[in-house]
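The complex appears here without one of its protein chains, the remainder shown in place.
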Amino acid sequence: MIWQFDIIILIFLVIAAIISLRLKDLLGASMVFGIYSFLICLLWAEMGAVDVAFTEAAVGAGVSTVIMIATVFSTKRRSKD
Amino acid sequence: MTEHFPVLILLVPLFGALIVVLLGRERPDQCWVTSLISLGVSSLISFFTIIAVLSGKVQTLRYRMGGWPESDGYEVGIELRVDILAALVVFAVTFVGFVNTIYSKTRAGAEVRGKIPFFYALIQLLIVGLCGIVMTNDAFNLYVLIEITSLTSYALIAMGNRRAALSSFNYVIMGTIGASFYLIGVGYLYIKTGTLNIDDIRMVLGQNDLWEHQSIIVAFIFIMLGVWTKMAFFPLHGWLPNAYAYAPSMTGTFMAPLMTKVMVYVMIRVMVWVFGNEFVYSSQHVWGEIVIWMSVLAIVAGSLLALARTDIKKILTYLIVAEVGYMVGGSWLAEGIGQAGAFYHILSDAAMTFCLFIAASIIVLRVGDSRVNAFDGLFRKMPLTMIGFTVGALSMIGLPPTCGFFSKWYLISAGIEAGHWGYACALIFSSLVNAVIFFRIFERAYFGKISGVKEDHFPSDSDANPDIRIKEVPWSMLVPLFIASGSVILLGIMNRGLFEWIQTALKIMNT
Amino acid sequence: MKIFGLIAVLVVGALLLSATSDFPDWRDKDSPANKSPVSSFYIEKTEKLTKVPNMVTAVLADYRGYDTMFETVVIFIAGIGIIAVLRNFDGPNSSSIKRENNDEGGGLLARFTCSLILPFIQIFALYVVAHGHHSPGGGFQGGVMLGASYILAALAFGLSKAKDIFSERRTMIFAAVGIFIYVGWGVLCLLFGKEFLNYEALDSILPGDAKMARSHSMLIVEIGVAFTVTAIMFSMYSNLSTRGRLSKGL
Partner (left out) sequence: MDPIIATFIEENIVPNFNYWIYVILMMIGLYAMITKNNLIKKLIGMAIFQTAIILFYVSVGVKDTANIPIISHHGSEHHQMTDLSSETDSTKEIHNTIDKDKYANPLPHVLMLTAIVVGVSTLGLALAISQKIYKSFGTLEEDEILNKLRPGGHD
């Protein structure tokens, strides 16, 4: 429960969210979204929500990113915005 | 046995869905039978629940999941709560599901082909979700069940053609925003009250006198915004018309009568149970007047948009948007007759929307054209179908003895009683527009020539002569239509008794 | 559209921010949510009443087991929904396609590494499922990991190899059986004369007293969740990576 970590991770979170939405390469955007999920998982572990962090690590950083990348590969990689 | 009824209503279709998925691929013909039986049993149980609730022994059925008793006056588990209002809506949901399953007998094979087991599984899970929404007494459980109904409807709509997939995607975006707003509202309630049980939230709000706290007001606004998005209240209605019009026709008939109405029920429940009439109708808050004018806008806009369309399914979907305006406006007018009228309109609107959607999809199926000129001369070719359609249309216009007349009557008198003339005028205006829309169709159906049908709309059909092709549909489609139109009239005849039950139940709630 | 969206977002954000000033402080142990009787009950009584030290597991599988049942149903709906949306059963390329490309999957190094680590991932996943009572984890997390191990196998050895182990028919059976275990266990309580999901009813058929019956039942329920989640995670991946053709993965 160290609030300094908390603040740093939260700021990184906002940056990661903005980057993943700004990238025009959808594969990169999915990757950054994986990073975002991993950061938020760290944050939850830090806040004492270990079960939630575990789930987010498995689902958000794992399966969500994988199925997103699977979709990007089977559709189009470039996006206009 | 009676005390287990609420959970049995949910479990039977849930098991039905599992069985359909397990056995369906080998024997697709069994899926229909399985879901017919499961939904039939479920609606039978919910009918007995109505009787049990009315019999006076138990005014309200409470069912504690896991058998956890309350501790310090707070519920620690999840509780189901069934009073007469919930019992009526649950019966409507399961009964519509059952009748609709009969209707889908011949169409399922043609419309979803190899995916019949998945279709029936999703339908039954949709019914489970809707019944659960109505019965649950836990704010977060309500969110989970809303998501169940949303996910099933996304999948069901996206099973249609490519337009359906696109509208389903829009529905995903709007539906997620709506459900998440609801979740935010519940979170704000939780951070101030520390509980999720609806009765307990009400109790804590009253005890600590939290009414004027900014977070409680914001929680109320967000729950309302979320529920309005899910029910397609006017400025947030964008997803509904396309989704229901392009979905497979059976899906449309399943969802159009149920989804929006159940969300209206949720809205009334949140207003009355969680926050209470003093908070919602308090003159300190400006929202009462704003919402009623928004609903007036919804009614007028929905009617006019319906008038501008020529596609029968689009017309009906925009009429749903207008009807949602009726119910929202009615329940925000005043406690008492307005709320009760809106609640009665939930039931009657479910019946008449069901009737019209079945009739319309039969006609589109037979004629092969969904524009209004498909109706040319149909009274001669398909008299039975047109009788059903006429009953639904008359109810939509609001002529006695259909239920549409009585619900509109209650709503208009509530508007006059509350002194809100704009709302009453909007209702009358919408009736007139509905009359124009439907009498235009009747005129075509009586006097029109059948020549309006073009052959290229049915290239695959072997007998191109429309005179032979346009004939009555099999009994499995006509019987549901007649059950629906019968229930429109039955609800109209029973209006006084129903209305009194609803009023007393709402009064009990508020004490 | 952009302007309209911006305005809507700003209004929503302003409303939400205006409410935060009203909140109790972050980390406040005396905030209404943290000192409410409900939360105190969970913290103080859980171990006495259910013999499970991990409160999250106990609340998830017992006090709010009804929620978790529907959570499992949500996963199930997503699985069958994806198949219903994407698969094209009556097209020419449904199940008739034989594997035309044996080269799919990763290279030699990837295959070798995967064959080394896959057993450990799976054992750890089973441990997570079984040990959810005492440590973070449970049916859902373990199920996702087990499903991910199959996804990894599909990535390394090719989807068709993974399909040999976990065909579509099998995933559907696994998914339905998982929910069947969960709901069936609740119905068993009903048949023993108590409420749905009241595991205390089952102390006569489970070892230990009524409190241990709750603990054991939670394990069974978690196993049901793990079944469904494993199957659906793999089915989700295999359908999404092949656009619903189930041949030639990534």
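Note that the chains are named A, B and C in the order they appear, and that numbering of residues resets to 1 at the start of each chain.
We adopt the following convention: a residue touches a chain if its C-beta (ideal position, glycine included) is under 8 Å from a C-beta of that chain, and two chains touch if they have at least 3 such contacts.
Nothing here was measured: the structure is a model prediction, and the numbers come from that model.
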Partners of the unshown chain among those that are drawn: A, B, C
Chain C residues touching the omitted chain (full complex): 1-2, 4-6, 8-10, 12-13, 16-17, 20-21, 23, 25-29, 31, 33-34, 38-40, 42-44, 46-47, 53-56, 59-60, 64, 67-68, 71, 74-75, 77-78, 81-82, 85-86, 134-136, 140, 236, 239-240, 243-244
Those residues of chain A which, in the complete complex, touch the missing chain: 1, 3, 6-7, 10-11, 13-14, 17-18, 20-21, 26, 29-30, 33, 36-37, 40, 43-44, 47-52, 55-56, 59-60, 63-64, 67-68, 70-72, 74-76, 79-81
Missing-chain contacts mapped onto chain B: 140, 143-144, 147, 150-151, 154-155, 158, 161-163, 165-166, 168-169, 172-173, 176-177, 180, 183-184, 187, 190-191, 196
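By our rule, only the chains that are shown with their structure count from here on.
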Separation of chain A from chain C, taking each centre as the mean of its C-alpha atoms, in whole Å: 19
Inter-centroid spacing, chain B versus chain A (mean Cα positions, whole Å): 37
Contact set on chain B toward chain C in their complex: 4, 7, 11, 14-15, 18, 21-22, 25, 63-68, 71-78, 112-115, 118-119, 121-122, 125, 128, 132, 138, 140-141, 144-145, 147-148, 151-152, 154-156, 158-159, 165, 184, 188, 190-196, 200, 204, 208, 213-215, 217-219, 221-222
Contact footprint of chain C on chain A as seen in their complex: 1, 3, 50-51, 53-55, 58-59, 62-63, 66-67, 70-71, 73-74
Touching residues on chain C, where the partner in the complex is chain B: 15-16, 18-19, 21-24, 31-39, 41-42, 45, 62-67, 70-71, 73-74, 76-78, 80-85, 87, 89-90, 94, 169, 172-173, 175-177, 179-180, 183, 187, 190, 194-201
